[in-house]
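Just dropping this structure here.
What you see is part of a larger complex, with each chain still in position.
Labels A and B are assigned to the chains in the order they are written; within every chain, residues are numbered from 1.
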């Protein structure tokens, strides 16, 4: 409850309500994009610095494997549910499934803010796990689309290898990983002089970004014509199930409560950056209004408003602090 | 006075992630000149979109504009065909007068 009254969440709600009331409030796209790059650089740096301090531990390897595993199995499960219960065709089911296998940086960032506020900061290396989880689901999604539809989908836009390269070099992946490495190199001392920007300002800027996310989420929701009640239901069910699996696996591989919750948040979140861009290229017949609506307009708000708290409770209860 | 003659003006409305391919296709048919214009939002059979940038350009479109000769225009449009259907490109073509037309061969 208290979490819901944090400024970050309140700004999200403000944006959502404003767009719903059809206010013309809007943040220039250049600013949104700039803030989103800032958030990635900041979260990458912070993760790197934490790792520089505590050193790579065994936990990193387990968490990384757990993350990759999750980003492969989640799209498989999601695909079949979307096709059967969700009544989507193969292409759309595969495209949506890929989104749920990948991750949302801002959900993660918001989660870390809340966890840190509750005295449960996740390990720094979870940022590396975040970066690792961005891409695999895209490959799984494309595999699903081509095996089940029986045709090669993206011949016109270049080979699959090229698409893979583009996805791995997606700006957000590169910036996150690069900043993580920079954080490891500079360590806490090197960070001091840039901390006013990348640390002190972080929460305030996150507020502005979530205001924008609220606006965008509500607008996407209003314009989502192909969103059936079944799909809305799935867009809430998926994060719960995936978050639950995340908590389970995190506990099994021996992560602490904060990191387990972080893994659950990654599992539960759905991409809205790297994956949509890849899907527009590789599965152009998939309905972009649909996957963006599910990921941005339903799953994202759900996670931010409720999911993060649920996974935290679950993890605390499972691991027992 | 400069020699005026006619050329073919082609506009392709294309998803940002696909722009690189369009440039390649244009260059491959021997038409390396182009200019890219921004757009803000739009609507069509697949619903409304608007450029919010947070979703990595997935929802953004730009206009690829090229002025070229009629032949090259034909070649370009033919080469675009596979993408036209699959990626829902919008292609318009018109005739314009250009000055120093030798630049657009």
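Observations on the model:
Quick note on the criterion: a residue touches a chain if its C-beta (ideal position, glycine included) is under 8 Å from a C-beta of that chain, and two chains touch if they have at least 3 such contacts.
Model, not experiment: these values are computed from the prediction.
This complex, considered in full, has protein chain stoichiometry A x3, B x3.
Heads up, the rule we're going with is that only the chains that are shown with their structure count from here on.
Taking each chain's centre as the mean of its C-alpha atoms, chain A lies 33 Å from chain B.
The part of chain A that touches chain B in the complex is made up of residues 29-30, 32-33, 36, 155-158, 170-172, 212-213, 216, 219, 223-226, 272-274, 276-281, 284-285, 287-289, 292, 296.
Those residues of chain B lying in contact with chain A across their complex are 15, 17-18, 21, 46-59, 82-83, 86-88.
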